[in-house]
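Of the protein chains in this complex, one is absent; all others appear in place.
Chains here go by letter, A, B and C, matching the order in which they are written, and residues are numbered from 1 within each.
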Amino acid sequence: MPHLVIAKLLTKSAARKPSTRLYPAEKRAPPKGARGRLVMKQIETCVFCGVCGKKCPTRAIAVKRTDKTWELDRLKCIVCGECVEICPKDCLAMEGEHATAFVAKKIETHVQKPKPAASDPT
Amino acid sequence: MKTALLGVVLWLIAAPLVGGLLAGADRILSARLQGRVGPPLLQPFYDALKLWDKRGGVVNRFQNFYMVAFFAFVLASGAIFFAGGDLLLVIFALTLAGVMLALGAWSTHSPYSHVGAEREILQMMAYEPMLLLAAVGMYLAGRSFHVNALASSGIPLVLQLPGVFLGFLLILTIKLRKSPFDLSASHHAHQELVRGITTEYSGRSLALFEIAHWYENVLLLGFVWLFFAFNPALGVAAALAVYFLEVVVDNAYARLTWKVTVRAAWIAAAILGATNLAVVKLLLR
Amino acid sequence: MGQRTIIPFGPQHPVLPEPIHLDLVMEDEKVVEAIPSIGFIHRGLEKMAEKKDFQEMAYIAERICGICSFIHSMGYCQAIEALLKLEIPKRAEYLRVIWSEMSRIHSHLLWLGLTADAFGFESLFMHSWRVREKLLDLIEETSGGRVIFGVCKVGGVRRDVDAETLRRALEALAALEAEYREIAGVFSRDASVKRRMTGIGVLPKEDARALGAVGPTLRGSGVAWDARRLQYAVYGELDWAPITEEAGDCQARCLVRIREIFQSFDLIRQAAGKISDGPVAVKVPGNPRGEYFARLEQPRGEVVYYVKGNGTKNLQRFRVRTPTFANLPPLLKILQGCELSDVPVIVLTIDPCISCAER
Partner (left out) sequence: MMIEEQFWETLDRAALPARVGTLAKEGWRLVQICGSCHEAFEILYSFDKDDRFLSLRVAFSKDDPVLPSITESYFGAFSYENEMQDLFGLKLTGLKLNFNGNFYRLAKKNPFLDTPPAVAPAPGGVSS
């Protein structure tokens, strides 16, 4: 019976660069279209229609029209991207890079600043 | 007498350093063979230091005693060897060390430890004949059981005992706890016995086991060196080459069962060892 | 002899990171009997369907298992689509086949690695997973997720793969196949691997049938049953046949998987060659009513989805019979009389996924 069948593979591996990365020091670029984490791209254009929250399968998003806030419970989010697809104002985006680990549970809140009045000097 | 004392001191101080570095080199080499980056060279020392800092959980009073006894016998065994003493004493001290390790595992209540201890004993049964044949072979070829006399005799033992040397390489795989013969405790806990014989050890006693293993490895490579002692520099090179070979073999084999291990070791002893001895006995008459 | 000890195996055992507990009744190193218990992580997913919207359930179905994730969501969607009498676009069917074959390769490579680890062949384990990692990159590029694809929905798929991405994926797959060939050679030829698998854990053909084995466990015993023969999705339009081995031992089950990986590479190529342009999803009309059993071939074997709808958006009953559950009785049978050192290898050759089995 043949012995050391793997020898060729071992020699090759020893000769070439390792396939692994020293992760936190060296990161790879995520491929295009990868679903890493959900981000609120621009709260300024949000109209607080709340469709993202209704469409979310895990109810991770809460939209409060009165307070003009958009909240995300990242531990509930399953990064499916339904909200990004449905958003009529294109406020939400999916980033390729993954969210990092959490130490404490928290809810990410985005508040829209009140629109400056027309007479306001800018 | 002076050189003997020097040998003992060197053994006690330098052996763990050399053994630890060898273990580190082993891990880097294994990683590269597997296509990984691998840990830094000093990782085994970091690991041992980390273990030393951890709280040790013991299940009974005897457990640590046996581990210390194992450590002491390994040290004694190597001290005899590097002081140039009697090879037979070295082998029996090493055997006693193994017995202590098995007893330590037996003293706990973990079934994994128990099976590990049983397998350790089976492993000793497997390699002991070949180890003794190696000593007898050296006696026949070098006319002495004393490491000192053998080393200074200038006889190229490896040329007279090629069969014994090959057989010794086989049981070296068992002693170094490498695949395919890492039955009682492998490097990784990924086996049917979890960590086998050391399952119930933690903290300092586990660190002690690791350090004892470094000592043991150096001692075993000392045996390899003895085969080439007629040219000390060649001996060191041969010992390192053998270690390298063992790492490659470790990465090229699946773990085999205890039945296969015992059979392979005994067949090696019977064919390679005994034939070689018969030839030496006839030719050197 | 005669003195029996019980060795606990799992639910936390380094060689089998699965929450199954086996009480191994031992005589020395021989296993006399294996007594299983499961349920450590029973999640009640079947019950959840009674409270969740049936379209959102697809995400939950996908999370039954982290390895055969895609085929779980595909099976669920097929069952619902059958209730709705929904014809989904051809392009979506082809994409589903491509993704499910990718997930088969990924699952089998994972299995090869774990099995190598079970018999202490660490470098082989690492190399299997090295190749698998590249396949995960491909999955991420085409679907957006690495193990949870998240692309299957009732009525089709959620994402189209453009021609350029598909072409690059095919090129990468060809390179991958060459790398995999080397690993497959070690599994099928190496002496020490053979020694650990040949003649170990033999499941005769009759027992495999009688005990309800599925997937490679069944095909390794010489029964040519593969649920893809039901011609769901577009399997009817592709050229393939179930892979079988006769010996029924660990080696046979391993060889079935090794050959299935090659077959999956081929199926992906065929599907990519035949795929036509068009939409990838249709609108879902109304709520499901009636009952249906959808059967699909997962990497681990045949999976059965039973759905019962009453015209509301919640299902009345949702039931998954995963392949691991069907393979438990054969496992207990082949564990009887084996050596302790063979237990991990035997347990792994049914490719257990206990969280699947409990849902």
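Couple of notes before you dig in:
We adopt the following convention: contacts are C-beta pairs under 8 Å (C-beta built on N, C-alpha and C of every residue); 3 or more make two chains touch, one makes a residue touch a chain.
Quantities reported herein were computed from a predicted structural model and do not represent experimental measurements.
Panel shows chain C; residues 21, 35-40, 42, 44, 46-47, 50-53, 56, 78, 81-82, 85, 87-88, 93, 209-213, 225, 229-233, 236, 292-293, 295, 302, 304, 306, 308, 312, 314, 316-317, 319, 321, 325-326, 328-330, 358 of it touch the chain omitted from the view.
By our rule, only the chains that are shown with their structure count from here on.
If touching chains are joined by edges, the resulting network of the protein chains shown connects every chain directly with every other.
When C-beta pairs in contact are tallied for every pair of chains, the largest tally goes to B-C.
Taking each chain's centre as the average of its CA atoms, chain B and chain C sit 43 Å apart.
Under the contact definition stated at the top, the residues of chain A that touch 2 or more other chains are 3-4, 6, 10, 13, 19.
In chain C, the residues touching two or more other chains are 123-124, 127, 130, 190, 192.
Chain C contributes residues 53, 56, 59, 63, 123-124, 127, 130, 133, 137, 140-141, 144-145, 148, 150, 158-159, 182-183, 185-186, 189-192, 194 to its touches with chain A in the complex. Interface of chain B with chain C (complex): residues 30, 33-36, 111-112, 114-115, 118, 179-180, 182-183, 186, 188-194, 251-258, 260. The residues of chain C lying in touch with chain B in their complex are 5-8, 13-15, 26, 29, 116-124, 126-127, 130, 190, 192-193, 195-196, 339-344.
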